[in-house]
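Removed from the display is one protein chain of the complex; every other protein chain stays in position.
Presenting chain A:
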Amino acid sequence: MIRVCVMGAAGYLGGELLRLLLGHPGTEVARAVSTRFPGRRVDSVHPNLRGRTALAFSSPDDLDACDVLLMATPHRTTMTLLPEVRRHARTVIDLSGDFRLPDAAVYERYYGVPHAAPELLGEFVPGVPELFRAELAGADLISVPGCTATAAILALRPLAGLVGPDVQIDARTGSSGSGALAGDANLHAERSGAMRVFAPVRHRHEAEVSRLTGLNARMTATGVEAVRGVQVVCHATGAADERTLRRAYREHYGGEPFVRIVAHRTGAHRLPDPKLLSGSNYCDVGFAADGDRITAIAALDNLVKGGAGAAVQCLNVRTGQPETLGLEFPGLHPI
């Protein structure tokens, strides 16, 4: 069994990590670390885990040796913790934004503070098995991209060479992306029914998407009514027709266990829709073309393929287990 510890285990991503890892036949959850709730039962904070574990949250001081340490701690905090806690584990998988960008100056531009551990920035392998499977198999430091970044990267990667360098990404996200400590702006009275454009320019995931696709990505992001889910609609310019696009997507994702090509001509769900993906580790990608206009679409569950599920997929690759282990849930319909 792979012995795992989760830091930041009381948050939404931490809860999803625990849900997936407790159901995973190859992992043993040794510690669920929380600074807010040490000593309290895990299922008192994550009620969906009632009957699945008797584990109580640990204090960060109790962290001890494990095979894989998963960091679901906040941006700006993780970079101060990681240099110290990494000694407890052979492999660290970070879900925060702190080690996604290899350049400290770019980090400061997008996150607003200087990086606290710039010497580690170049050591992380991006947690995208579809692009870095071979590197992840030997990686000791893994950084999972943001949820909208993962969707955009998987939507756009097959288009490299087929579209011009500039791409505009319109991202929509559910409220769980704001985390479990969301502020006044996320009160139900404020959020319900809203379509809040919270990042009209310079979303912080632009840099990750540009880095991993080779395109010049510009992103806007809007919070919508859903609790879970991310959808990106990406606009680009190129000469490829739909048949060429489908060939490119098949070439990239034909053998991928968690990327499905959804560009259908019939049915109620012809293009990727996050509603169908709640709880699943799938990312659905689709496309359309008209003249020189190309639109790429992707959807995923922000807490699963956009976070905890991607981390577990990376864990499987790193530890030599079947990549789909513990991640087989297909989602619900209707929901």
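Here is the rule we go by: a contact is a pair of C-beta atoms (placed from the backbone, for glycine too) under 8 Å apart; a residue touches a chain by one contact, two chains touch by 3 or more; residues count from 1.
The rule is short, and it goes like this: contacts and distances are computed from a predicted model.
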Protein name, per the UniProt record, of whichever chain is missing from view ("Aspartate carbamoyltransferase", "Lysine biosynthesis protein LysW", "TIGR00266 family protein" or "ABC transporter permease"): "Lysine biosynthesis protein LysW"
Residue, one of A:117, A:263 or A:327, that touches the chain absent here: A:263
Contact set of chain A toward the excluded chain (per top definition): 243, 246-247, 261, 263-267, 270
